[in-house]
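A single protein chain has been omitted; all remaining protein chains appear in their positions.
Letters A, B and C mark the chains as written, and numbering starts fresh at 1 in each.
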Amino acid sequence: MANVRAPQIQVYDSVTEVVCEPEFSIKVRIYYEDTDFGGVVFYANYLKYMERARTEFLRCKGVNQSELFAQERRLFVVKSAQLDYLSAARFDDLLSVTAEVATVRRASMQFVQHCTQAQPADGAQIGKPVVSARVTIACLDADSFKPCAIPGALKMSLSH
Amino acid sequence: MANVRAPQIQVYDSVTEVVCEPEFSIKVRIYYEDTDFGGVVFYANYLKYMERARTEFLRCKGVNQSELFAQERRLFVVKSAQLDYLSAARFDDLLSVTAEVATVRRASMQFVQHCTQAQPADGAQIGKPVVSARVTIACLDADSFKPCAIPGALKMSLSH
Amino acid sequence: MANVRAPQIQVYDSVTEVVCEPEFSIKVRIYYEDTDFGGVVFYANYLKYMERARTEFLRCKGVNQSELFAQERRLFVVKSAQLDYLSAARFDDLLSVTAEVATVRRASMQFVQHCTQAQPADGAQIGKPVVSARVTIACLDADSFKPCAIPGALKMSLSH
Partner (left out) sequence: MANVRAPQIQVYDSVTEVVCEPEFSIKVRIYYEDTDFGGVVFYANYLKYMERARTEFLRCKGVNQSELFAQERRLFVVKSAQLDYLSAARFDDLLSVTAEVATVRRASMQFVQHCTQAQPADGAQIGKPVVSARVTIACLDADSFKPCAIPGALKMSLSH
């Protein structure tokens, strides 16, 4: 850190990584911001992690949501969510968050998503289920907020 | 603001208010922090508003959650949530968020909650449904995180 | 909701209220979402409360930020912030958050803001300082993100 700074850049640890096969997942580290005074992750925050996983899943499928919004004026919004909280995650835990498409319709699709312990801070079991969810997404016109068809190329890539 | 400051305190506008009858509700103003680049409220944030409503509901019923946690080591956590997103809320909208107990069991209770437009910023219809939810809460021991019975006094007040 | 329910609406408790004289302030209740596992309010969240106070202050001055954005394509953004964390706030505390304009320039203005205990949950002293801040806001063109003059009517109302 001082005047002898080594010039090389070393990747020390990959905190969040995206895994595409055999099942799509990202890793999410739990920070101060995620917890509440009960000592565990605040329940709304899991919806953030699931959104991050869906965004990375769509990126894997070639969907750039910022271009889709800016250029094609299309937006994905959540229509419904069913969440089951199975165990608590805590500060410093590393979670695995999956995103799998269960069904695709003309203007909506349903994801099944699981948060599990990937590297618990306190020695809990790896793979322990934390939250499971079923999330339905609609494709909307960004100006009218009316439903519109999922872009054809995405729909095709989802069926493979 | 200077040395001529008027001594009186005037309540200008009640941004969040708690209404207990005929139906329990609080009002929630939508600020910058609540929205995302799609121009609407980020979907996880409705879980925050519903938690605020449940906290105020419990306060109305005489439950002080911070005392319950510090003195009796009991904690309420969410076990499951079913959310339906019916329309989008935007910056400056004022929402009404209800909290009604549907069922009470030994160590859990289920809330039905509705977010509706109370004073839309853009002239949308008052009362327009935004999000509806069914949220199941468990009472836990704050140390073991095992389920434990809902305090008797609360259970009694919920049945009236 | 059914016809046997009492028809009257009682305002039970005003959780967040806006006070304009002698000094502008809003009240902010601390909920689960605001705290972290250290048991206190997460430090970034005070910036949310200060933004809420500035939004309500501007509303008091007749500024509707959503209209300003949609119709005049102007946006207020934070250029700098100096924060001093003086004591910790906890779950269920009620804070008072002020917003006072210290200086106004052509395209920016500086706010001095204080968060203090208005109704501490645990019997701490009312008025105890929690966070003090100096926040500089710039007025930008919402499309180019270049600085532009503060609307004349607002500038005039700020000098009174």
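Keep in mind that, in the parts below, a contact is a pair of C-beta atoms (placed from the backbone, for glycine too) under 8 Å apart; a residue touches a chain by one contact, two chains touch by 3 or more.
All values reported here derive from a predicted model rather than from experimental measurement.
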Residue among C:Val78, C:Val104 or C:Leu158 that touches the chain left out of view:
C:Val78
Hidden partner chain, residues of subunit A it touches:
1, 5-23, 26, 29, 31-33, 48, 51-52, 55-56, 59-60, 64-66, 69, 90-92, 100, 121-122
Touch rule applied to subunit B and the missing chain gives residues 32-33, 35-40, 42, 44, 90-91
Missing-chain contacts on subunit C, rising order, are 37-38, 40, 43-45, 47-48, 51, 69, 75, 77-85, 88, 142, 145
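Just so we're on the same page, only the chains that are shown with their structure count from here on.
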Chain centre (avg CA) closest to assembly CA average -> B
Provide the C-alpha centroid distance between subunit B and subunit C, rounded to the nearest whole angstrom.
20
Using mean C-alpha positions as chain centres, tell me how far subunit A is from subunit B in Å, no decimals.
26
List the centre-to-centre spacing of subunit A and subunit C in whole Å, with centres computed as mean CA coordinates.
31
Which parts of subunit C, given as residue numbers and ranges, touch two or more other chains?
32-33, 90-91
